[in-house]
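Here's a structure for you.
With one protein chain removed, the remaining protein chains of the complex are shown where they sit.
Right after this comes chain A.
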């Protein structure tokens, strides 16, 4: 498998602010890669570096086998970009903006353009300044999805879209994936990433703190177990990797590190298992685990906060 995006040790500073602090990011060709992080973590900065709009202070960046700064024009023919905050020209219609961006990229697929306009229910005759935020977003999405490129770079593309349009977007990305094309999807909407992405990287304060397939990441976190047993469970607190244990008569609830799941379940079984529900860790928990301490510092308590 080849690599579409390969970023290693990238540092980018703005004055005294270190926006990217040794960032590593790898996206393989043909995968949909979720790029997760809260506001201000460095997602957009990373994307701007990938697009050659910003120049990295140090580190290496390879995009589709080229250098995004030096080979910007050639590379941009092969990718499409949707910014998180779409600003359109006030006196150009949406249709004109779509055509313009498509032509500047090297051409649009006419059929797909028409198809996308219908699916996204977008009126291309309205002037840029009369569009709502969601409709501006649609203009950028149609322009990007109607072009014949290998790589999509999407910076929080569904912000402002209603749930119906989000569903259309999900469909489009699925089709895109079926064609074997690559997507980098920056988002803070975990459900979206969970639904669409093969692999995920979590960025925090300009560094990637976690990266892998969803399965791999789940392995790093905890599963919630709720069990009813014939006899009251004892000795569970002696096992490694058990958290938030609550024993209530014949019911037991706890979180267990995924690596210790086997031992914990075996132990519980010994007390006459009557019912068992287990909840796999959600991306949300993963996310909160990495940012939980920040939230805790601000006085917000979370269940998956891992403030132990």
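Note that in this section a contact is a pair of C-beta atoms (placed from the backbone, for glycine too) under 8 Å apart; a residue touches a chain by one contact, two chains touch by 3 or more; residues count from 1.
Following the convention adopted for this analysis, contacts and distances are computed from a predicted model.
UniProt records the chain missing from this view under the protein name "ABC transporter permease", selected from "Rod shape-determining protein MreD", "Response regulator", "ABC transporter permease" or "Spore germination protein A3". The chain not shown here is touched by just one of A:41, A:88 or A:288, and that residue is A:88.
Across A:17, A:74 or A:167, the single residue that touches the chain missing here is A:74.
Here the missing chain is touched by one residue of A:5, A:20, A:41 or A:101, and it is A:101.
Residues 48, 51-55, 72-74, 76-77, 79-81, 83, 85-93, 95-101, 103-106, 123-127, 129-130, 140, 153 are the ones on chain A that touch the missing chain.
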